[in-house]
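Reviewing the structure listed below.
With one protein chain held back, the other chains of the complex are shown just where they sit.
Our next item is chain A:
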Amino acid sequence: MLLPQTRNIGLPMMNLMRFKGLPILQQLHIEEQLLRTSSENWCIINDGTNDPTIVMGVSGKPAELLEIESVLHDQVPVIRRFTGGGTVIVDHETIFVTFICNKEAVPDLQPYPRSIMSWSGSLYSKVFQGIGDFRLRENDYVFGNHKFGGNAQSITKNKWIHHTSFLWDFNVRNMAYLKLPKRAPAYRSARGHLDFICRLNDYMPRSTFIDKTVEAAGTQFSLRSLELEAIETCLETEFRPSTRFLTSEELEVAAAVAGQ
């Protein structure tokens, strides 16, 4: 009888860390540090985060992307993350999946944005095989023309990260904090949030999605499960992540400058 490990001979090693309800800021800090300081490959899955939080990309402008008055009134935290891409609002109904890879980890993969997304789209095609009309459409994960996952990336000299927030479910009220972005894919056709996005919940049970994602990753990598405690002593204490909360003052100034 073949041992399971023998199926993975020759595959690059990837560390798998699974969380439930890890605060999104902590998740992003771990990711940024692993991207910048670790020479290994990583898959991080966080099944929901604790509090509703807005997460903007590195170049996001609050006045353009957020209903700042409502955000401040309801004290919704706002994070600027280290990767590119757009703005999401995440909570306990969001499932996060992250891949951090050395540039040699995926054979023949060019560390360019579209190449990486082509690879990830192919991986998730295995997850959603036979489920809905899944595809990578203008860099979004969609069923048909409805987006259910927002992704973003960062590419360094020797590594890249591709992370995704999947809308297993969402609170309609939370979407009201986000404005329609100026830069949007053509297939969005100026639809509002509620007409543009859909729930993964309508297509697949939560645990099935996570299990299938791990299974798909396991076809390309030899997965090794690690707990956060196992790596905490290895994480460099001197590393300073760029991902951070925006202060109320920063949001107020942004609103004032924009004349809101």
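Here, a contact is a pair of C-beta atoms (placed from the backbone, for glycine too) under 8 Å apart; a residue touches a chain by one contact, two chains touch by 3 or more; residues count from 1.
We take it that contacts and distances are computed from a predicted model.
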Protein name, per the UniProt record, of whichever chain is missing from view ("Translation initiation factor eIF2B subunit epsilon", "Glycine cleavage system H protein", "FAD/NAD(P)-binding domain-containing protein" or "Bardet-Biedl syndrome 12"): "Glycine cleavage system H protein"
Which residue of A:98, A:154, A:174 or A:220 touches the chain not shown here: A:154
Residue touching the undisplayed chain, where the options are A:70, A:110, A:171 or A:189: A:110
Absent chain, residues of chain A that touch it: 57-59, 82-86, 103, 108, 110-117, 139, 151-158, 160, 183
